[in-house]
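Take a look at the structure set out below.
Missing here: one protein chain of the complex. Every other protein chain is in place.
Order as written gives the chain letters A and B; numbering starts at 1 within each chain.
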Amino acid sequence: MIEVMTANYAAAYAVKLARVGVIAAYPITPQSSISEKLAEMYVKGELHGKYFLVESEHSAMSMLIGASYAGARTFTATSSHGLALMHEMLFWAVGARRPIVMAVVARALAPPWNIWGDHMDVMSERDTGWMQFFCENNQETLDTILMAYKISENRSVMLPSMVIEDGFILSHTYEAVDIPDQDEVDDFLPPFDPEWKIDFNDPRRFGGLTMPDWWSEFRYRIALDQEVARKKIVEVDKEFERKFGRSYGGLVEFYNCDDAEVALVLAGSAVGTAKEVSDKMRERGKKVGVVKLKTFRPFPAEELKKLNDMVPVVGVFDRSYTFGYGGALYSEVRNGIYDPAGGALVKNYVGGMGGKDFTPKNMEFIFEDLLRIKKEGKVDKMVEWINIKDGTGRW
Amino acid sequence: MVNIPKFTIPKEEYVCKGHSACPGCGTPLALRYTLKALGKRTVLNIPAGCGGVILGVWPSYALKVPVVDNAFECTAAVADGIRAGFDVLGVEDAYVVGWAGDGGTVDIGLQALSAAVDRNANIIYIMLDNEAYMNTGIQKSGCTPIGAWTTTTPVADEKGWNTSPKKRIMEMLVANGIVYGATVNVAFPEDFIARLREAKDIKGTKFIHVLAPCTPGWRIDPKKSIEVARLATQTGIFPLYKVENGRYSLTKEIKNRKPVREYLMLQGRFRHLKEEAINQIQKIVDEEYARLLKKIKDTNE
Partner (left out) sequence: MVEAPKTYKDLPSTPITFFTTEDNKTGTWRTIRPVIDKEKCTRCYICWKFCPDLSIEVEKEGDYPNVDYDHCKGCGICANECPSNAITMEKEMEK
């Protein structure tokens, strides 16, 4: 059934279809309409599970960890400061190996106060051990939540997932979304059946004090299981495509890259803009490719390495910044594709932060800049901030 | 007829030997009594603190019921989450216990606890009050009493000890609308178990405030642990009472309250106090006790 809706509503429909058992909700812009839609569904008796109002994002995540230990499938959604407040419990969810799925409606962190979209919040949680999936559009948001449960709850993975949709750009923008049938989703996503949960007949202690002699081994297991997840993500994407006819490339999607002269790596809603600009530029004979980073953790370094054989110059577009260095995607991509024998030149573009429009014109600037670098054979500067009021009038 | 000696509390044990509590610690007793009252189908969730350390080190632990460890401030939220999970999965006849220390409750955990009471979460919240952050090395908490030395309220030249009163957590939760609250003391096990049995099947949030001595933190001889705890109630410093839907009542009548000096002078943490300070504490305790009696009177009219 196709309906026109925002990514936030699409997320709520995914939660309903996934038959989530326990939902913990706390409002924050631009996430709130997910919580509101779920509340409405709950009151109407449309949800499989229970819906709880908590007093903070910290408690939302805490509650879900408890519910997941009891054996329930769990969901919450947050943004920005809410995600930052959860930070402690994000580590806890990973260490406890609870396959919670959370929608993160990516937004800037204050001050100055700003409710609009960028990736600062999600990039700051890179090292928690959560899997991180970016979404390009509303359909992808719904589909990714369904896939995320399947990946997270796999007994060889047992790690939580963040499904990231860009604040306002997706969260509050209406698009046509195909809502799959419940039967089809049930067939794709079986009930949560964890190997270990609270059992009065087999009492255990979960996550108790562990001395230095074994603590690293538990961390090593998480590292290895992220590697398992890498394979499962691709498998689940393929299975999803077989069932529902849609695929998102699993880890990475290469678009217009086969004969490209330069390529731009990016994540989230800006991918759509990049694809469109790439198409248009190709009509004018400018062969520019787009690399959509679907999955940020686990990071698809091997897949991205192919870029060295495809193009001599790679751009990386960041909607966030690691102060004192560069964009987070940039440093990951550059490190990931590093080839001691040479490899592609890499330049970082930073923009679209705090909700600033990132326009096709801005995108075209990046592609033109990459083509220039290709011609000149060297990168002029490591990082370029896009569309900054720098007095040059070039924007 | 010969009198056969009887156990005055249940025989069943759900705490294992070999736990890591200091000699004379009140916490394992509180765990013993709690689980004797609640039984096998009980899950504890325990945040950072002595409770987590006492249970031992992976791959072993010292209870015969399931335990979930959690972060410092989220006990009530995790407990309610476990209950939520049980509810959606149809797990019945189970007791979900949040087991936090005084700092983990009245300081860092207060927000989550208040929200759980707000939702009337069907959990038993047990605050193990040893009157400071003991696990981290005896730092002042919101439950540290006036006059006490701690490592963050050190004593120098007869000043510097803790001067802020103990937070009135029970009153906060009563104002919050809690359905059941009670104070218990490890020195009175029969009363302790009676309160938990009374509370366990009430639907909603139950709050149990346990006084449990910390031998290094209170600077007491381990053998005096129970004696000191008993004096806390006998002096009126830690009266035993309960609050049912806002109605206060004493659960242990104290005929002639002993002077607070007897309680204070057994403990190194109070040993710096001079006559004047002791008299002041006596005055505060008398006032607090009178307040309690008034609340009992007012809420039962």
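Here is the rule we go by: contacts are C-beta pairs under 8 Å (C-beta built on N, C-alpha and C of every residue); 3 or more make two chains touch, one makes a residue touch a chain.
It should be emphasised that the depicted structure is a prediction, and the values quoted were computed from it without experimental measurement.
Asker: Quick one: which of B:9, B:146 or B:278 touches the chain that's been left out?
Answerer: Considering all chains, including the one not shown, the answer is B:9.
Asker: Just checking the interface: what residues of chain B touch the absent partner chain?
Answerer: Counting over the whole complex, chain B touches the hidden chain at residues 4-9, 13, 15-21, 23-29, 32, 55-56, 58-62, 64, 189, 215, 221-227.
Asker: By the contact criterion defined above, which parts of chain A meet the unshown chain? Give residue numbers in ascending order.
Answerer: 95-97, 155-156, 158, 194-196, 204-208, 210, 214, 217-218, 220-221, 224-225
In the analysis below, only the chains that are shown with their structure count from here on.
Asker: Quick check on the complex: what are the chain B residues that touch chain A?
Answerer: Counting only chain B, the residues touching chain A are 40-43, 45, 52-53, 55-59, 61, 63-71, 73-74, 76-89, 91, 94, 111-112, 114-115, 118-119.
Asker: Chain B touches which residues of chain A in the complex?
Answerer: 21-22, 24, 49-50, 52-56, 58-60, 62-72, 88-89, 92, 198-200, 203-211, 214
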